[in-house]
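The following block contains the structure, expressed as structure tokens.
Left out: one protein chain. Kept in place: all the others.
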Amino acid sequence: MNAVVLAVALPLLGAFLTPSLARLSLPLGRLFGPGLLAFCLWLLWGIARALGDATAGVALGGFAPPLGIAFHLDRLALLFALAVPAMVLALWPWGGRPREWSLTLVLAAAATGLALSGDLFNLYVFYELLAVASYGLIAANQRPAAQAAALRYLLLSAAGSALALLGIALVYTQTGTLNLAQLALLAPVSLDGPLGLAAFALLLLGIGVKAEAFPVNTWVPEVYATAPSRLAGLLAGLVSKLAVLVIVRLLLVVFQRPEATQLMLVLGVLGIAWGELAAWRARDLSRQLAWSSVGQLGIVFVAFSLPGETGVLAGLAVALHHLLVKPALFLLARHWNGALEGLRGAARRAPLAGALFALFALSLVGVPPLPGFWAKFVTLSGLFAQPGPLCSLAAVVILTATLVEAAYLFRTLTLLFGPGGEEPRMAPHGALDLGTATAFAGLLLAGVIWLQPLTGDLHGIARQAVDMDTYVDTDLPTPRP
Amino acid sequence: MYWMVLLVLFVTITAALAVLLAPNLLAAVAASSVVSLALSVLFVILRAPDVALTEAAVGAGLSGVILALALRRLGLWGLGDDNRPAPAEGSGDA
Amino acid sequence: MRNLTTLLFAAGLGFLLLVLAAGLPYGHPPMLVGQGILQQAPATTGAANIVTSVVLAYRGLDTLGELSILFAAAAGAGLVLGGHRRRRRPDPDGGFILIAGADLMFPLLLVVGLYVILHGHLTPGGGFQGGVILAAAFFLPLLGRPREALDHTAISWIEGLAGAAFIAIGLWALFARGDFLAPMLGKGVLGQLFSAGTLPLLYAAVGLKVGAELSGLLADLAATEARDP
Amino acid sequence: MTPLDTLFILSACTLAVAWAFGRRPAAGGLIAVLYGGQILALAKMSGLASGALTMIAASPSFEVLGQALSWRFDGPAWFFALITLGAAFASAWFMAGEWGEGYRRKGGRLGLLQVALALNVSSMLLLLASGDLLSLFIGWELMSWASFLLMLSAGGVAVRWAFKYLIYALGGAMALLGALAWIHAQAGSLQYAAVAGLFATLSPGQAWTLVLAFAAGFGIKMALLPFHLWQGPAYAETPGPGSAFLGAISSRMGLFGILVVLVHLAGLDLLDRLLIPFTHLDARDLLGWVGAFTLIVPTFIAVRQHDARHLLAWHGIGQGGYMLIGVMQGDALGSAGGLLHVFNYATYQAALFLVVTAVVHRTGTADLNKLGGLVTRMPLSFLVMLVGIIGLAGLPPMNGFVSKWLIYRDLISSGRPLMFVATVIGTLGTIISVYKLIHNTFLGQLRMEHEDIREAPWSMLAPMLGLIVIVFLTGLMPGLVLDWIAPVQAALGLPVLDHSLGGVDLPNGGLDMLWVVGLLFAGFGVGALLFLAGNRHRYVHPLDNYAGGHFLTTEVRYHYSDDFYPGLMHLIGGWYRGSIQWLERALVSALDFLAQWSQAWFRSAQPALWLLGVTVFALWWVV
Partner (left out) sequence: MTPPPIEFLLYGGALALVALGLAGLVMARHLFRSILALGILEAGANLLLVLAGYRAGGVAPILTPGTLGQPMVDPVPQALVLTAIVIGVGVQALALALALRVHQAYGTLDVAEVRGRMEADTDAAAGLEPETSRDLPAVERPS
């Protein structure tokens, strides 16, 4: 079980060594990172299989948990930890330079750490690591616009991190510990007042930058429109979900209070409204997808703000669905990057890409047999089950936003499949991009077929995730009150 | 100790204001180094010598060098208005 | 208008935070974890500087992350700045005083840096601070003689191997003791130079890596062309 | 394997064949045969129609999120499925021969059309078979997308209308989804029984919300009044046989939804209890009046159309109003009238769309100002249209008369004179506009360019003639269809209508179509005898005529087609302001404006300001 640290350490090792190895031999450097990631995938898979329904705490360096850093392994953490190497492998920048591989490996390590860590400050470190790696990657393509976008993103994100640090400082001042399990024990007493809520608000806004939360998502269209599409897919699909995962962990473990969820709900609703509205008037595909991603993340926030098991189930469903769909859409959009009007008839010349795009778009909108529908349905049903007008309002906003989303996505689709004017000079989709997207589509369809066991698993994960007694017992074998 | 803290804090805040309000960026960079140095004094007072050393070495020293270097490469090395590029001259970085 | 709004907001933020801070304890922190570490650390790690124990042992993973952040920042800066031609017109030589000063300072800084690194477990200071000093040692001559370039291959190797060494020590502990980054080797006598097991080794790796990264970063920055005319 | 499984498998086979071979005109026959096979499979379930069986379940069922999904057929499903498959059969047969070749030659995508049609049929069968609200919604969404595919298959201007349909349909679907999620949250289940139980316990406010959500969701598909703008052009621009299918049955799925949810599950009693404040009306009256206005407004919009397809499509919306009025009457007579109208309307609407398509196939245009006099060239088509419009106008001896008579009669006997007047106004509009249709197409002067037009080929005539035979036969013997309607009424919890082969027998004046038709034909016979015996007729060429002292030549257009009914238009023209169009545009503009605003927000030069602001607000809220 302790070997799980390898999933974080090995990619970092790879990152440190890749530039030098690539100087020795380029093929070696090229294959080193993916090889390590594949090993991590295998390792994590083995651990997940061995762990089964149980949970485990890993005390790093053998220091008993409240003193040292602890990793918390449960099905939720392992699910996302497994998703990291898998997604990074799928979206690996094969064409990049050694330093890009290196940064991608750092990204993978940080993301895995975020999924596993059970320590507040450790989460902050991994979060920063993720952020720094992504700044470098965004700016890597040497386009001035990308660099400007990266700089603006960096300033916003760093300000957010500083606020998050402030939140951590508040928590530490009040409780004197950073271990999440111990915080869970202390929170009902120490973090009860406005101070705890303030700390959560600061953490939410700080980490929310990566999670594309409402007021701090202005970077999204800028970055996704200028970054390489594989990276955009990685950021929109994976990284944002891990940031959400951190917020959800904090919410579930430490800040389990109605006001906290309400704050999340409000930000989520605003995010949905802003994102989908902006996407309505987007003029090119990548920014349309970027804004749509803001809206979708808003739904994720709203879903996770539902209390208890329902919330985790709904949020997981929406998040995993988006995790699968958005990167694939970005991959497909890569070659359709011009103005929307210029895409007339593009899908007729690339029927497979067009069909995949249609499939993903349909699922994103939530057309029944596809997984997107079930995710949305669970969310809506959960919202309606809550008392209070705010939740019902959120449901209505989701429904309306879905309508708007369908409108612009299908305006795009009708353009893609419509009669083309002149032959546009667009490169055909690369086999790699198409293959990856097809694999994602296969997963999506598999989700339709194995819906029943899938929902059963998600239920199990959700049940485990909200079970705080187990969480505390796992990480703190001898709880000290 | 009380007056010491008060004095250092006063210096810190003043320098921070100077960072934001100084008409030229070179002065702002210098002020930001002052902020770091003052903070490191404060850290010593707060019984955190490790942090103080780091703040002095990293915050004041390294970050000052980086900032100054960048300022020079931006062509803003000078005491003029901060948006007008001045000719790069002098070599006494840091 | 925007400035006014900003000031209002900022003042509001300050005020609200102050209201919150009024409820914070001062001078008598809860120290749940801190107390435990203060009691155990000397025996567990053997380092006199308990902050070092925390940084390298109790929160060793944070330090690894921190190292990686520096690495990622340097690599990112390299990606951003690199791939372009070197400066066509390097700055003129720095003049006698600078050159001589740099030459004079180089060994001094080197020694100080190494001292700070190696005594990290005993006195304030450690890998990061010492690494910065090392970087300064290597960067100063570059200021004096801008025409000379740093050997990027060597830097890259030092950087990579030092980072790898840090992880390797961690992995060694993982395989030998079952815990990543667990303290290894004998604890020695508290306060001696050769004590605290692997901690000085880790700090040495940190120092080398930080030094290499920062000097690479500084060199990259220094080598960047001012704005194209 | 139940007969329902057989039906689904056949439907899937049809879809597969359409997918694989649909682009070849030669495969059209096979596809039509497959639709015929589905009708046979349906016939094997005729126990549902005779009332011998109440339900036939399909074998597969799923459980998702704790919800059981199941499919089964009952009386209403069988009845609607029969109409669906019949319309599909006729359309597919029509497409099978020359029309398909011609369509393909003109660059149409025949394969897409066939696939879309088959997809529509399959999804509708799935919808009709749904055994709980969740499967109902799945079927509903699938059908919406399938219709979208069918509508845009012509490309060009059709895409725009199909897109508009899609927006409306999704709006409806979202209303349904919201209602479903709400029900799921309250009742924990979407099984019909649980839903019916939930309806019984709701407060008026909740019930109103649900009823309005369902009515809007289903009503959008029926193009009920505030949502009527999409349907006319969307159906009209669909390729001919497709529009025949859509016009005949697609919108009626909305009625099916209303029947299942509002009539069966919620119950008309519940609607009665939902009072509209400050009036004497309740939710049921509201729906009835929505039906009445849906009948009047689109019908008079139809009068204005210059395109035969648009004219028919706008009519289709109006006829839905009759059905809703009838169903909302809720008694044996009215609901039977509404349900019978579904069947009747499907038969003649399909025939009319097909004959217009045949005319387009021969002449290349559906513009009513560019046609005329085709009766001499296409006499059988003329016959089809004649029978069709008699049915559409609701005149004896065709079947449209019977259903409308039932509704009129019920409105009068249940004491709703105002609504009766409304239906009469609607019928008036229908008669006026269908006359315009047949006059401008077949009567009057033949245009020069149409001198060489031939009668439509038999592959197209056969389904049309078959349809008008049904129109006539079920007009003559409405009891045939009323037999099927009885189990529908029983399954929906409505009172069952006593009927005979010729119609209904009511205490003060029933209807026996055998007598009516007999008398009518006797009258015609006497007239014909007089005409023939008198032998006072002689044939005159249409040009053997003069006006203003000048002899007419072929160049002179004396056929009066432009600016039809100027007097009427002068009277009611002011009502065509299109306030709902204005509303639609206002919504889109508002959305555009908001979108611009939100993009401007994303463009802000200093995003940290928002970070700061929201942090302050959050902290203020916390403190």
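Per-chain numbering from 1; labels A, B, C and D assigned in written order.
The rule we apply is simple: a residue touches a chain if its C-beta (ideal position, glycine included) is under 8 Å from a C-beta of that chain, and two chains touch if they have at least 3 such contacts.
Because the structure is a prediction, the values reported are computed rather than measured.
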item	value
Contacts of the hidden chain among displayed chains	A, B, C, D
Candidates C:Ala74, C:Ala164 or C:Ala182 - the one touching the absent chain	C:Ala74
Of A:Ala56, A:Ile168 or A:Ala465, the one touching the omitted chain in the full complex	A:Ile168
Touch list for chain A against the chain that is not drawn	121, 125, 128, 131-132, 135-136, 139, 143-145, 147-152, 154-155, 158-159, 162-163, 165-166, 168-170, 172-173, 176, 178, 222, 225-226, 281, 283-284, 286, 337-339, 342, 407-408, 411
Contact set of chain B toward the excluded chain (per top definition)	1-2, 5-6, 9, 12-13, 16-17, 19-20, 25, 28-29, 32, 35-36, 39, 42-43, 46-51, 54-55, 58-59, 62-63, 66-67, 70-71, 73-74, 76, 82-83
For chain D, residues in touch with the removed chain	160, 163-164, 167, 229, 233, 581, 584-585, 588-589, 592, 596, 603, 605-606, 608-609, 611-612, 615
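Keep this in mind: only the chains that are shown with their structure count from here on.
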item	value
Third chains touching both chain C and chain A	D
Closest chain to global C-alpha mean, per-chain Cα centroids	A
Between the pairs A-D and B-C, the one where more C-beta pairs touch	A-D
Averaged-CA centre spacing for the pair chain D and chain A, given as whole angstrom	46
Mean-CA-position distance for chain C and chain B (Å)	19
Averaged-CA centre spacing for the pair chain D and chain C, given as whole angstrom	75
Shared interface positions of chain B, touching two or more other chains	none
Shared-contact residues (touching 2 or more other chains) in chain D	613, 615, 619, 623
Chains touching one another, given as label pairs in label order	A-C, A-D, B-C, C-D
For the chain D and chain A complex, residues of the former touching the latter	62-65, 137-138, 141-142, 145, 152, 155-156, 159, 162-163, 166-167, 170-171, 174-175, 177-178, 180-182, 184-186, 591-592, 594-599, 601-604, 607-608, 610-611, 613-615, 618-619, 621-623
Sites on chain C touched by chain D in the complex	2, 5-6, 9-10, 12-13, 16-17, 19-20
Sites on chain C touched by chain B in the complex	49, 51-52, 91-92, 94-95, 98, 124-126, 128-129, 132-133, 135-136, 139, 143, 214, 217-218, 221-222, 224-227
